[in-house]
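Reading through the structure tokens given below for one structure.
Missing here is one protein chain; the remaining ones are kept as they sit in the complex.
Order of writing sets the chain letters: A, B, C, D and E. Residues in each chain are counted from 1.
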């Protein structure tokens, strides 16, 4: 099973669904981390070029740690726009990953890079298999993959429908996000919060909502061509059968 | 696995989720059909007492056919009210069935018996395990079961989130509903439709929506104490594991 | 009465509201079919240029069959973008048709060509009469026309508010869509469905919802400058008066 | 055409849709005003019995003025409850009126008498034709009538979907409401407003929204058994045909 | 300023808005805690009568600790019903407290005692001042008070619109809830959670959402007769003026 994660910024995948990625990895899935923007505004001291380099290096380290393939689209941070060029770049990423399951930021998230990443993924997912759309990578052959939207910062405007328990991988998730060390300072400057608080508080809260110590929350994208008769998040792939686990 | 279905009227379970019941039965689950009202207005020629008797007999035949245990609450058709008495009757049914999964009409369905059945089930499900609530049957010991709302007549006001394929059990579903023969005339009188049309057209439409020939649609009830990290409808209980079926 | 239909792709108008178009035609309305994209990805064997030519020819034949004037915008399939250029093209189409009623795909439809067509139509409808916006065709003089959104593929995410009975024109609707023969193969490849199933199953389902054998479903666009004190879909134009038909 | 209006309190029909009632009356429709409660808390000086008498007399005068038949259910003001008794009283009223169109307060209105009146009407409308439900009046024979919800006080929580122009009957509407003279004082005491302001300000605002000097706003009730292929409010019954009026 | 809190069960006010109550108390407001049910199912070992006594004693201790007046309605736990009797009991409580601000559970909360408490408070708040409604306490003279809905257990189905910082009173909130010691065991039995987790995790999460260490979340009830031009939660009552605090 190939799982493709889209993040708007270099640390988004790790922050909002790093635990789920670790769960998939433990089950033997092949992971792809596609990062839409280069994070080049994420510093108060470094220039755009300098911080972009740092952030790509950090993203690569995190991807290496979890064993994911990094797909770096390199668009300008805070200025992602829906365009013919952007759509082709996203479709190319989908074709590289040839995913069975896709996870992206949701369309109503708080930042235009997040919401537009979610928009393009949601609108263009079926295009990966269309031969007359030309990109570097060849069209996929699989059925249109299912899509889940990840949680938002502090869960504002987001009510999960499906949860993934991350209790036993939480420590590893902290480590995974730790590779994005340039962002700890930045988040503190912009929002007056440590990155760790962004991990632990939501993990405990989403856990409380679903009855386990720690969890991450998701919403399926219901659309023509990819409605659900079953789900493909980690807890849906284990323990099936007549007896409830 | 015990599966408890609530129907507002004697033929509702068979009409709106008979295919799903057949799928569960094939998998070896134990089924309970709880019917809230006695259907005593469902005739233009028989008195309330006479038609109620006919409908109970039909419901018992259908339950026997599928191997479900019938729980007959016997409230007056079209006059179900939320009351202390009604709640106790529903809780007693939950305790008889001791369910792992519950399916009920949805709270916004078109008929007060439907909507109030959905309301009481949704609001009182956690009470089955509370010792100080006294009913004939003893309290349950299991965790609060998950609840799914079945489709509405002709799907009005209902957008499914999860589907169950019923292609291979559809013929048997027609047979199952056939036991409620008194209702064919009644539906034709009231809504000018054959009961068969109520089965085939929605089955094909819900199938079209999810990409199989025939399906039934459901919505989970998201509430404190029973959120989801996986689902328990038939297609979620088979074929799990890393490879998508 | 002039009725302007917008379709994202060459066969969309015929698929989702061909029956309604036939009803309008029977009543003597003048029809305009405006197709936003050239459908140039709709083939697995032909090149973009070749399939675009085929699709335009098919669209013209269908328009001829029903007696509609075809307005072909020719944008690239799957890559419609909200831009100054696109808006002018849409406004020009509105001015050519000078419509009393407009029908378009809805803004939340599943494909970006659909959703952006619906977006531009809905946002720019009042601009057709503004003199300082320059296009080839001159500004319209009529009041801002009313807008209805057509149904989505398999009705996913769409709850109709107003229906049009198509029982007596259904056979002709099948014929009308039949002119788009290149799409039968394509739909089968992409979604594993025959085009006929896309016509008959929803027609019967929407009919079931409103109490006639076959129907198409619509939602009005409620916006400042075009709210409703009456409606202009075919069944609203006949049989008015105190006696209900 | 018979039109049945339900009001929670003696002056509600006149306040929220008196203009529409006058329009129907002008067209020759037969009107029924069913008032659910006796308005017996609507005074700071009279006892419950005294004010109830006054209000019934006022309601009768208003009904006489417009030529409507008054159906007085007489339940206690502010204490309407959904019960077997209440439902039968409402069903009996439906049978007396044998309506083609029904108008009621909406289910989310601000006062429990309003919301429960809307709830019972909406849930029980199909029961008027069911023979085994016994009331003084015999079952109706017509198809299930269409239902529209009237506007709320000051339009709070209410977005109209369909409007009725009342410009030319507004003066008469003021007169009609004038028969409820005991309520002018009461409204002023409770909400610090003259009744006239409740008529003129919303009339002008709803007019502004739909492009006429004065209007009243409505929402259809979309439910199984009574979806719409056309509408039956006054402006929908006149001027139909291909030419827009 | 009088602030009236409604709780469905003896520990609900303290759990979901105890911090806000403490903030009001510090500002010198007069507090009233009205508890709708007697909590008589909240034990696995004590009888209904015994546990009801324990819970009333605990509620009184908590109220004493914070300096609130306890209004004990004593309805049966899990069986609150909307009735003439219940409404009068609630109205009497409103008249005892004569509130400027009211806080209640929300109408969509997970438990029928919660949702019906929210329903009755929301629907009947304007009745406290109506002279012809007779209760033990005399009618109020103030304007209709504003109403805020408190958060739900684990925030399921609840998106706050307004927050109250509780950082500096959190320790005291834990103490306040500590008086309901019988419930610690009960919650653990029913939901497998310590009561403390119910306090700390949501406090930190709601804080994260609004940018302070710890907070409680609320939603105003927007209804005719009590819309808002300003708010009355604690943080809205301090630091006003042109400079932002």
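By definition in this document, a residue touches a chain if its C-beta (ideal position, glycine included) is under 8 Å from a C-beta of that chain, and two chains touch if they have at least 3 such contacts.
Quick caveat: nothing in here was measured; it's all calculated off a predicted structure.
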{"item": "Chains shown that the absent chain touches, full complex", "value": "A, C, D, E"}
{"item": "Contacting the left-out chain in the complete assembly, out of E:104, E:132 or E:209", "value": "E:209"}
{"item": "Residue touching the undisplayed chain, where the options are C:53, C:87 or C:175", "value": "C:87"}
{"item": "Residues belonging to chain A that touch the chain removed from view", "value": "40-44, 47-48, 51, 76-79, 81-82, 110-112, 115, 152-154, 156-157, 190-191"}
{"item": "In chain D, positions touching the absent partner", "value": "154-157, 159, 191-193, 197-198, 201-202, 204-205, 208-209, 211"}
{"item": "Positions on chain E contacted by the hidden chain, ascending", "value": "1, 27-29, 100, 159-165, 209-212, 215, 220, 222, 224-225, 227-233, 235-244"}
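Everything below uses one rule, namely that only the chains that are shown with their structure count from here on.
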{"item": "Partner chains shared by chain A and chain C (touch criterion as defined above)", "value": "B"}
{"item": "Between D-E and A-E, the pair joined by more C-beta contacts", "value": "D-E"}
{"item": "Size of the rotation, in steps of 5 degrees, that lays the CA trace of chain B over chain E", "value": "120"}
{"item": "Interchain centroid distance [CA atoms averaged], chain B/chain D, Å", "value": "36"}
{"item": "Rounded Å distance between chain A and chain D, as computed from the means of their C-alpha atoms", "value": "52"}
{"item": "Multi-chain contact sites of chain B, meaning residues that touch two or more partners", "value": "82, 154, 156-157, 159, 191, 209, 211, 222, 224-225, 227"}
{"item": "All pairs of touching chains, each written as two labels joined by a dash", "value": "A-B, A-C, A-E, B-C, B-D, B-E, C-D, D-E"}
